[in-house]
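In this view, the complex is presented without one of its protein chains, the others remaining in place.
This part shows chain A:
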Amino acid sequence: MTGLSLGEKLFIQGGIAQDLRTDGRKRLTYRPIYVETGVIPQASGSARVRFGGTDVIASVKAEIGRPNPMQPDKGKVMINVSCSPTAAPIFEGRGDEEVSAELTITLQRCLLGGKSGAGAGIDPTSLIVVEGKVCWDLYIDGLVISSDGNLLDALGAAIKAALSNTAIPQVQVAADTSGEDQPEVDISDEEFLQFDTSGIPIIITLTKVGRHYIADATMEEESQMSSAVSISINRKGHVCGLSKRGGAGLDHSVILDMITVARHVSEVLLNKLDSEISAAEAVENEL
């Protein structure tokens, strides 16, 4: 997609080796982050996040559903990502399926925890209304509008922002819930609950180019990568999920080193993101 000449490739690689990238950043610096919340008024919560030329929207829709009989005490969270052809002509028609599926699976791995729901960023037990009968289903949809590398981190940040923007209506359940039938629920349109989003991890992708690795790679830099590791880290500094892309093998000591670095980067990014989210919410409330 990005047709680079040999000179350009060497320039990118050389810049990374000298800790001065083509856009003037250091290896572990992120591009400016811009957050806007409440962009989709029809959704329960939504946010648009921009990392330089990368632009993504995440929306959260809450619907009343039935819990899985195997896990009667847990609500369901679904994540789905699609790439709009506006981002790149190759996403036209079914062209986005591969990329979208990869992003979806990685986000699920990084945000939803294991099968049991342990370690999930969103506590699935908090979505229960009546155990075994009624729960909230959260549908999280991501959409890539413009792509300039590092889609995963941007989507992770957008989902976090959308969840902090999400308001779930209070539910009144009819008194008799012991029977076999589905209990009647009354959804309030005035009172809302907010999520506790402090536990939601963010995703840091470190892209290895040459002998060094960089954070927040642009599309040109991604085209020169040998491999990339995406690590999701929460506020406490715990690693919540991990995935490696790209062909080249990595020494295990390098991976451990990357995790340590990602923890440092995550602290900075989390603080920046949290302040951006609260600024965006303040702007939204003013309107």
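Here is the rule we use: a residue touches a chain if its C-beta (ideal position, glycine included) is under 8 Å from a C-beta of that chain, and two chains touch if they have at least 3 such contacts; residues count from 1.
Please note the rule applied: contacts and distances are computed from a predicted model.
Only one of "E2 ubiquitin-conjugating enzyme", "small monomeric GTPase", "Anaphase-promoting complex subunit 11" or "Exosome complex component RRP41 homolog" fits the UniProt record of the hidden chain, and that name is "Exosome complex component RRP41 homolog".
Touching the chain that is not shown, out of A:84, A:108 or A:125: A:84 (per the contact rule at the top). Residue A:145 is the one among A:145, A:171 or A:239 that touches the chain missing from this view. From the set A:43, A:215, A:228 or A:280, the residue in touch with the chain omitted from the display is A:43, counting the whole complex. Listed residues A:23, A:63 or A:98: the one in touch with the omitted chain is A:63. Touch with the hidden chain on the side of chain A covers residues 39-43, 46, 52-53, 55, 57, 59, 61, 63, 80, 82, 84-89, 92-94, 139, 141, 143, 145-148, 219.
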